[in-house]
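Here it is, the structure in full.
Removed: one protein chain of the complex. Kept in place: all other protein chains.
Our next item is chain A:
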Amino acid sequence: MGGSEERVVAVIMVGGPTKGTRFRPLSLNTPKPLFPLAGQPMVNHPISACKRIPNLAQIYLIGFYEEREFALFVSSISNELRVPVRYLKEDKPHGSAGGLYNFRDQIMEESPSHIFLLNCDVCCSFPLAEMLEAHMSYRGMGTILVIKVSPESANQFGELVADPVTNELLHYTEKPETFVRVSDRINCGVYIFTPDIFTAIQGVSSQRKDRATLRRVSSFEALQPANRSLPSDFVRLDQDILSPLAGKKQFYVYETTDYWEQIKTPGMSLKCSGLYLAQFRRTSPDLLASGDGTKNAAISGNVYIHPSAKVHPTAKIGPNASISANARIGAGVRLVNCIILDDVEIKENAVVIHAIVGWKSSIGRWSRVQASGDHNAKLGVTILGESVTVEDEVVVINSIVLPNKTMNVSVQEEIIL
């Protein structure tokens, strides 16, 4: 266990610009993986979690963004966290497993014994060291992080069944059609593999290539709908690897009882920022702000304030507020459950509740930016894009405002283009 040759590599899938339209308008100006949650870029959280893996040799970020969008981030995070991080750009979609396979040469450069695969838009505690230990005891090809969810929410996810004693993955299907679910556990999108995963992926590719050749020979085969249009190098982890190999003593599960969410929309990013702030309270409370309204602003609950932000002592901040670099929070301002991005100015006596205020925006005096706080609803969290101005005394409720707009009249339940 943990010998000096047991190097581990982590791969984080960060996605790409045209795939992330659900994160608009925040993704119009910034790549989603770099959007800050609890004061740190989204991708920082899994990267920091990777630091806890014993013998971690390298972290790879794989995505469709241009290299230059990640160049600065990658060099600064490598320096800051003292861990080598590299960004690899995919040239075309290969599917979740195909992407891993596409870069197998780089990933296997240091001959790692284990490879973690994480999705950047997953918010959880990333118990990676514990997963590694569990995986090594199971001795399978891979171990999947799973979590129990309520029966109602389970319906949105694939059906996953595991043996309660051996933890072997017995059955896995993407979004089944039948109503009767036997399992309340779901796939968290965090995996650990041994290098034979590459063999399994290659197997799927070759099989598909052979079937394509066969189809050309037999006209009956040509009528089969399954996988007709998928190129041979497009391999999906769930449908093409986990489903067929479930029940063959290849894959196992490790259950987490902590929190888990997917960060698909701006509303969810606010919820996840709160989850990470709560995590900081447990693991690194000195990252959080404190104050009682005398010398510093009154702080309630979990609040992050960047050291360069200026907050007036008569403001009251929190719970669940995150204030980014160079923001200026004026006298008498009230902030609840919100993310205030870089260079924002919030003038005196303004109120922001259940909202995300975009970079360089300006919130006027006595204005009110708020929402119902339903993180799942389309307009449940008010989102102001980059450089939005809300004039004095204007109210913006349950709305989304695209960048560079000036709100000089109050609105409710609207999308302002």
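Simple rule for what comes next: a contact is a pair of C-beta atoms (placed from the backbone, for glycine too) under 8 Å apart; a residue touches a chain by one contact, two chains touch by 3 or more; residues count from 1.
Please note the rule applied: contacts and distances are computed from a predicted model.
Chemist: Which listed name, "Histidine-containing phosphotransfer protein", "Aldehyde dehydrogenase domain-containing protein", "mannose-1-phosphate guanylyltransferase" or "VP33A protein", is the one UniProt assigns to the chain that has been left out?
Modeler: "mannose-1-phosphate guanylyltransferase"
Chemist: Going by the contact rule already stated, which one of A:137, A:206, A:376 or A:404 would touch the omitted chain in the full complex?
Modeler: Hidden-chain contact among the options goes to A:404.
Chemist: Of the residues in chain A, which ones touch the absent chain?
Modeler: Within chain A, the residues touching the omitted chain are 18, 21, 24-25, 28, 400, 402-405, 415, 417.
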